[in-house]
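Data first, discussion second: the structure below is written as structure tokens.
The complex appears here minus one protein chain, its other protein chains still in place.
Then we have chain A:
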Amino acid sequence: MSIDKDTAARVAKLARIKVEEDALPALAQEFNTILGFIEQLNEVDVEGIEPMTSVTPQRLKRRVDEVTDGNQQDKVLKNAPDAREGFFAVPKVVE
């Protein structure tokens, strides 16, 4: 599998990272190096092996579905780059 410039651009878009047009060929090349390394996994016989979901065999613990925290609006907003009137502020998303 070889990654071209267009695929690199699509991945950057999916990852929401702006990559300048002129940086795409080098990025595609890096992806190819890493994916070439990963390709070794195709040598392994994984027939009948389930993908690992949890490294230690454990069931997720259940708990009562109840509110245990809250009323900390000021703390939640404290680190926001732009907070106004009790909300996170972002550029306009609806025309």
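Everything below uses one rule, namely that a contact is a pair of C-beta atoms (placed from the backbone, for glycine too) under 8 Å apart; a residue touches a chain by one contact, two chains touch by 3 or more; residues count from 1.
Operating definition for what follows: contacts and distances are computed from a predicted model.
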Handout entry: Undisplayed chain, where the name is taken from the UniProt record, one of "Glutamyl-tRNA(Gln) amidotransferase subunit A", "Histidine kinase", "Sugar ABC transporter permease" or "Nitrate reductase-like protein NarX"
Key = "Glutamyl-tRNA(Gln) amidotransferase subunit A"
Fill in the blank from the handout: It is residues of chain A that touch the chain not shown, namely 3, 8, 11-19, 27, 30-31, 33-35, 37-44, 46, 49-56, 58, 60-61, 72, 75-76, 78-82, 88, 90-93
